[in-house]
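Everything below concerns the one structure shown next.
Removed: one protein chain of the complex. Kept in place: all other protein chains.
First chain written, first letter: the chains are A, B and C, and each begins at residue 1.
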């Protein structure tokens, strides 16, 4: 095993890796930007070194700085976490030159399997199903008609230059193809100055299900079951669970073996995730591979009883996988909520700021992987994820019940968080039944907040309790003139309303 | 399932039960004494009712008050937790009269199996081994010699009226018997005014290992493996783990079946624990039965993936056990530390007071069952246990490593806690090897603190860091004259020293 | 002491009288069997007829929020005196309107200039924070009166960025 591991990351994942190091008796070396000096990952590390200004382009993304710390501190390995440099082949390549082990795949495997088009090619080569269609541009509507007939309607037209839904049209049948072609072409031209389109099979309400794979340096490959990641807001995963509510033993085996075949073909090593779309008939289609540890790895840990970060380190240190595919047993059900500093009442705007106080849920079946503490200021410069709340139960019902209970105990005051979103999702009938798909949450949210149940006694008691608490709060704080002003000026409500109207958050291209 | 459960307890176990209720959709009703109004179990409950003054004799121990709340609030079941009324047959008896389900065994089973002498008789009846010897007084040294020859040396002489080691002598061989008899007789007479002795087989360095059993109302009995509870300070469990480091599949089966046989003979229902002593040759001897949930139940939960409190509720509600003996699978290793508000540097004196701040360890494999929060004052009137820190790992080594890591993250400031004791235990070679016995910790502590390792660079850096922190603390707080005085008067150290000398805590008889 | 407290849009008159050691709560003229204690700063344990509620009161900028285990309420507090004083000045909703930065961040693009006419919902500028770009839109149709920020500038939440009239 390594003596000293450099953690080239920050936030909850840096904390997660530092804990794994601690438990293995390996020294954990943190790096930090100027605004991260007091961050939890620095506090929990054995060593910590500054790497520059807050913008990640000048700190966490600079390979030379990371390697410099690794050399200076005498690290024998680097763990990239996720995000930042985790999928940048420059880092493993520089590690080879520096004689430091990279805890992840080789640069070559990363390039092959991490690139969408290359990975799809490999998937086709090994016979893993991909979404039928073409990745290269189609020239005419006739050509499009021919391909569409081949793969069968419905299909979807997509702009080659596209993104964000522009230049995209779903086509239910042949008679809709021509007008859809016209619309999509002109929209693409307007939006991107490039009218070219390509065509894919349209999956009606696909699920996003991914397979965790592990591969050592001795040619052993295993899959650790799947994660259901269909609950997404604008293509961002929000809640993940394992196993998937629709999984069968046969499907798991088929998807797992396809994932392993792909990883093997790309001579992959270490932990990786193969993402699939799964349609209502349980057909699965390769989407892409993530050549790193995933945010949602804890749900797999909870149902397999394995520690993926430690396994990553063992693999990188050259140890063989300590178990075979047959020995992997899934047990119970796990679910994860990604807790963000954002405002669910206001288009999920990021809400950085100082955390005044934290409620940490504990007790049976609850795990919290977080990178925050009371008194810490969430910096403005990075992803606003505060941490992940994970619940395990003997079955899905118990896992959901425990998550509901834990969410009642969780809070981070002083900033806004998306905790109420999870309460809404948990309360929805669709989610309870596991009837979700990749656009489900967007549909659910655009349908607006569900009508609250009829005003029952509990509700009115809760409002009375809130009134009493507000009374006592006011009595304590009203003396300070500012506090009083702020809480009583009627305009404040008007501002809130207008703010809500004005704002519409767009994902960054 | 029940609609509303009254929790006749306080502290971490009341919190534990309230969480189980919450997860089952059952309303949790708390009771509280005058000093417990702001306790965590009240905050987490759905309803809460006062039951009188702080002394438990006037509140938590008053059956009528408990039943009164149960009736007033319309509860259909009562969970007693552990301690207080948990092993008092008056409560299940009163429950029967009130038509409220008692979540535990019947009063009759409690009386039969809970009383030491009656339970030993049943154990002998069903062929479960008990420590050889006699429970009735021996009249002469000759009679003692005869019995000792029969059961074999070494034996131990114990005062009938005894306790606390007075009038107790271990006898290695026959030639030591006569002088030991003389000494023990006179010591017993001096100490208790009663010179009578009895004799038992002397177990050299016995382990305390206990078996968790469950029994439903349909005649199904199962055992859920064992807990190793040998790490005790003055007969009080301090750290527990599952499985026991010395366990074999055969021994587990033998002990488990003996435990079930005993429970069955006493027509036991619900959760119970059968305690055994186990000698170096892995012979086991029935000690006593605890007719309730144990403090240390979480380690069993972690290795069986079951929720014992929920199972208790299901059983009490008349549901059959949802699994058979064959379906119970043990997985990995779990360990628990009982965190107390006490001062390990000062004879483990209780240290109640206001908790200023809490560090809550989180991350993989860590569970905390606690009944405290920052800002809460640990009352003077009750057991000073703050909660239990539990670590799970794939094997014992990982469980210990995770516990070590979690202990680094845990603190409750403002009061003293015994956390440093666990650090010392974890660092000891004996414990690492699992080579412990019931008096091990007392021996370990009386041997005094281990010599600290040679002063290494790490140690001196840590001292420098402490000096810098103390400097900054002083700079911030020294302006308040009191703070300054208190931290600088040299007498303070002298006081501490003399205090340490003066004091020797005795367990209450 | 008597306050007017608006919870979830409903106004209530809440009164606390201490009778001996027992506090007496009255809401909208009705006596309430309630016991309240502050467990931690801003966190209150409230028992109403034995029902246990935990309420966290939090100030977020200009707003007050009350959080129970499962619910979240907007709170507006006015004591009777204050209330009378404020009664006169009604909320101006029309006319010139200030557009506020909804979050701290950096202005990466300004899409309008003073004098431009805009439609309601039209993008005015883009603020970037935490890797997300957020478009600030016009609250109403009208004319840009003033743009108070430039590209590259850092803004705080609630800062006026544009005025529309």
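Note that in this section a contact is a pair of C-beta atoms (placed from the backbone, for glycine too) under 8 Å apart; a residue touches a chain by one contact, two chains touch by 3 or more.
Keep in mind it's a predicted model, so treat the numbers as computed, not measured.
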Quiz prompt | Visible chains in contact with the missing one | solution = A, B
Quiz item: Which listed residue, B:96, B:172, B:280 or B:468, touches the chain dropped from view?
Solution: B:468
Quiz item: Hey, which subunit B residues sit against the chain that's not shown?
Solution: 341, 346-347, 349-352, 356-357, 380-384, 408, 411, 413-414, 416, 420, 423, 458-459, 461-476, 478, 483-484, 486-496, 498-499, 501-508
Exercise. Since one chain isn't shown, list which residues of subunit A touch it in the complete complex.
Key: 29-30, 37-38, 42-49, 73, 373-376
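Please note the rule applied: only the chains that are shown with their structure count from here on.
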Practice problem: Sort the chain contact graph into one of these: line, ring, star, complete or other. | Solution: complete
Quiz item: Looking at mean CA positions, which chain is nearest the middle of everything shown?
Solution: A
Quiz item: Highest contact-pair count belongs to which two chains?
Solution: A-C
Practice problem: Could you grab the centroid distance between subunit A and subunit B? Build each centroid from C-alpha atoms only and quote it in angstrom. | Solution: 42
Quiz item: How big is the gap, in whole Å, between where the Cα atoms of subunit B centre and where those of subunit C centre?
Solution: 50
Quiz prompt | Centroid spacing, where centroids are CA-atom means, of subunit A and subunit C in whole angstrom | solution = 31
Quiz item: Which residues does subunit A have that touch at least 2 chains other than itself?
Solution: 408
Practice problem: Send over the residues of subunit C in touch with two or more other chains. | Solution: 40-41, 51
